[in-house]
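Here the complex is missing one protein chain, while the rest keep their positions.
Chain naming follows the written order as A and B, and within any one chain the residues start at number 1.
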Amino acid sequence: MRKTLAVASKELRQILRDRRSLLILLFVPAFFLLLYGYALNFDIRNVTLAVQDKDRSTKSRELVSSFVNSGYFSLVGYVDSPAELDRLVDLGRVRTILSIPADFERDLSVRKPVVVQVIIDGDNANTASTVSGYARTLIGEYSSAQMKVLMTVPGSRLPVPVVTVEPRIWYNPQLRSTLFLVPGLIAYISMITAVVSTALSVVREKERGTMEQVRMAPLSPLPYIIGKTMPYFVISFVSAILVILSAMLLFELPMRGSWLLLCIAIGLFLIGAQAQGLLISTIAETQQVAFQVALLSSLLPTMILSGFIFPITSMPIVVQWITHVVPARYFLVALRSIVLKGADITAFWQELVALAIFASVALGLASLRLWREWA
Amino acid sequence: MKRVLHLMKKELLELRQDPRLFSIVILAPIIQLNVLGYAATTDVKDIPLAIVDADRSTASRQLVHRFEGSANFKIVAMPGSTSEIDPYLDGGKAWMVLSIPPDYGRKVGAGRPTTIQLVADGTDSNSTGVAMGYAQALIGGYVQDLAAEAGQPVTGLVQPEIQVWFNPRLESRDFMIPGIVALLLLVITTNLSAMAIVREKEAGTLEQLNVTPLARWELITGKLLPYAFIGIIDVILVLIVAIYWFEVPMRGSIPLLFGMCLIYLLSTLGLGLFVSTISQTQQQAMMTSIFFFLTPMIYLSGFIFPIENMPWWIQPFTYLIPLRYFLVIVRGIFQKGIGLEILWPQAVALFAWGLGMLTLATLRSSKRLG
Partner (left out) sequence: MTNIPPHDLESASQGPRLAIDVRGLTRRFGAFVAVDDLSFSVEQGEIFGFLGANGAGKSTTIRMLCGLLKPTSGTALVGGIDVSRDPEGVKRAIGYMSQKFSLYEALTVDQNIEFFGGIYGLAGARFAERRKFVLEMAGLHGREDTLTRDLPGGWRQRLALGCAILHEPRIVFLDEPTGGVDPLSRRRFWDLIGDLSHRGVTVLVTTHYLDEAEHCHRIAIIQAGKLAALGTATELKQVFSSRPILEIHASQPVQAMSILDNNPNVEKTSLFGTSVHAVLKSASLDPSVLAQALRAEGIEVSSIGAVTPSLEDVFLDVVERVGAA
C-alpha cells in the first residue's frame, strides 16, 4: 500500500510540473462541452419545403398546415410545374417537396387510400432519413386524425375498425437532441481525457530509461500500475464532474437520478479508460506508437461505436460484438438512465458490471504485461 | 536539398525502432474503415420494441405478428402489464413500447374506434422520430388491411410515398464512408507528424541539429516527406477498401480524388508538424493535437453534425477547418461525380491551409533561442 502511494506521489509531482498538460486535462474538457453542446445538434428544424398542391382543397391545405406548424419545415413556396421543382432542388433552395395529388379531398371522403408523395434531397443521408421520419410521422398523425373524424361521422354506413395511435414521448418530450448528445459528449470527453493521460505514462519511462530504476525497486507490477493510475484518476474524475456540472448549468441537463450511482458509474468508467491507456503504454515501445494506438482505440471508436450517435442495434452483428469492448457503450447507457431517466440500479446494473469487468481485465493485462517484462 | 534526403533517411531509420508503427499505420486504416464503415449507419433497423398485449385476442396477436415480421423492429420482450415496462425503457433495453389495451379485439370486431399507445424513449431524438415514423406507417398499413378484410374501403387514410434523390438507396454508408476516409487520414497522419519534431526536443538531438547548417525549411521538409510517403500508402489503402470492398458508388474521377488526397495530406501533416513545434514534450503534443485540433475538427467540420444547425457565431470558424473542405470534395466526387471546375475553391483552400501551417511550423522552429 505504501509503495503504491509512493509511486502515486511521484507521478503526481511529475504531473504538476507539466503545468500546461494539467490545466488542459482539468479545464479544457468542460470548455469543450460548452462549445460542442452549443454547436452540435441533430434537431432538424426549418427544413425548406416546397409544396405541389394539385388539389387546393381544405383538406390539402390542412395537411400542408400540419407540416408547417410542426416546426420542422419551413415553407418556401408553392410550385406548379416539374421544371420549377427541378430547378429549386438543383439550386439547393428546397430540401423537401410535398406533392399532393388532385382529388385528394374527394378520395379521402370516398374511402380510398390516398398516396401523397414526399421527395427528399438525399444529399446528406443523415438528415434525409430524419426528414423522412418526420414526414411519415406527420402524415401518419394526419391520417389518424382524418380517420377518426371521417369514420365516426354519423351516417357512415358500416362499422369499420379504426385503430389510431397515441404516441407518448418519455424523458425528452420536446425531442431536444441536446439531451441526447450531451451525455454522449460527456462520455467522449471523459474517455479521451482518461486514455490520453495514461497512454504515455509508462512508455515515457521506458523511453527515458527510468524504468530500469523502477524495476530495481522491490515493487510488483500491480501496485505500480495502480499507483500510476491514481493521480490521473483523480484529475479525470474532477474534470468529469466539472463537465457534468457545466452541462447542468448551461444545457439544462436534468439530474433525475442518484448522484451516488452517477459517481460510481463515472468512477468505473474512468478506471477502465485509464486502464486501457495504461495497457497501451505497457505494450508500446515508443511514445509515438502509444499515441497512435491510443488515438485509434479511443477517438473514433468512442464516437462511432458507443451508441453516441449511431444506434448500435442498427449495426451489423459482427460490429455489435465489437462494441462490447467499447466501455463508452456501457457508460452511456448508465449515464442516460441515471441522468435523463431517473432510473434505479435495476435498470442498468448489467452495464455497471460490464464496466467493472472491463476495468479489471485491462488492469490485469497491464500488470501481466509488466510482470513479464520485468521478470 | 541533399540534406533533406539525409534527414528523410534518418527519420525512416528511426521509425524502425518500433516496427509496430508500420504495421499500425498500414493495418489500422483498413481495420478501422471496415469496422467504422459498417457501424456508422443512420439507417434505423431492428428497433428494440417491447409489446404489452393486455388483450391476447386473435386481433391483437395479428397486430403483434405484423411487428414481428417487420425488418424495422425487433421484439425484445413482451411484459405482462404496463407496470412492468419501466426497466426496459429506463435501461435502454427497449426504445419503444407498444401497449395494446385489453378491449382491443372486442372493439375491432365491433367496428368501434380503439387506441393503442406507443411509448417511445425520447432521449435519442433522431432515432425516435424515425422509429415513430416506421411504427405509424406499419400501423397504417395494418389498418388498411383490416378494412380490406372487413370488406370496407378505408377513408381518411393517407399513406406517404417517400422518394430520395441523389441517394436512392438511402444507403447512409455511401455518405458516411467517404467521411470516415477523411477522418482516418486526418487522425493517423496528423499524429504521426505531431511527434516528429518534439520527439527530438525530448531526446536532445534537436539541439545538435540546430548547431548544424541544416536550415529550418530543410528540417520541416525532411520531416514532412517520410510521413507523406506513409500517408500516401494509407490513402491508397483506404480508397481501395472504400471502392472495392464497400462498393461505395464512385461517380467521379479517381485520379482527381487521389490528387485531392495529396493536397489534404499536405494540410494534415502540416498541422501535425506545427503542433510539434509548439509543444515541449510528446505528451503535450498529443494532448494539444487531440483536444485543440482533432476533436474540434471532427465535430465541427460537418462530418456528422450539419453546419447549418450550428449557431451563427460558430459557423464562420468552421471555415478554418480543412476537414470541412475535404468533406465537400470527397463526398462530391463520390456521390455527385463533380470535377475540379466546381471543386477548385475547396482545393485552393486546402492547399493554402497546408502551406500556411508548414510556413508557421518553419517560422516556429527557431534554430536559436531568443
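The working rule: a contact is a pair of C-beta atoms (placed from the backbone, for glycine too) under 8 Å apart; a residue touches a chain by one contact, two chains touch by 3 or more.
This one's a predicted model, so the numbers in the text were calculated from it and none came from an experiment.
> What shown chains come into contact with the chain that's not displayed?
B
> Per the definition of touch given earlier, which of B:10, B:74 or B:93 contacts the omitted chain?
Result: among the candidates, B:10 touches the missing chain.
> Can you name the residues of chain B that touch the chain not displayed here?
2-3, 5-7, 9-10, 13-14, 16-17, 203-205, 207-214, 367-370
By our rule, only the chains that are shown with their structure count from here on.
> From the C-alpha centre of chain A to that of chain B, how far is it in Å?
Averaging C-alpha atoms per chain gives centres 12 Å apart.
> How about chain B: which of its residues touch chain A in the complex?
Where chain B meets chain A, its residues are 15, 17-18, 20-21, 24-25, 28, 32, 35-36, 38-48, 74, 86-87, 89-92, 107-137, 139-140, 142-144, 146-147, 150, 152-168, 170-172, 174-176, 180, 183-184, 187-188, 191-192, 194-195, 199, 280-284, 286-288, 290-292, 294-296, 298-300, 304-306, 309-311, 314, 335.
> Mind pulling up the chain A residues that touch chain B in the complex?
18, 20-21, 24-25, 28, 32, 35-36, 38-44, 63, 89, 108-130, 132-137, 139-152, 156, 158-173, 175-177, 179-180, 192, 196, 199-200, 204, 284-289, 291-296, 299-301, 303-305, 309-311, 313-316, 318-319, 322-323, 333, 336-337, 340-344, 346-348, 350-351
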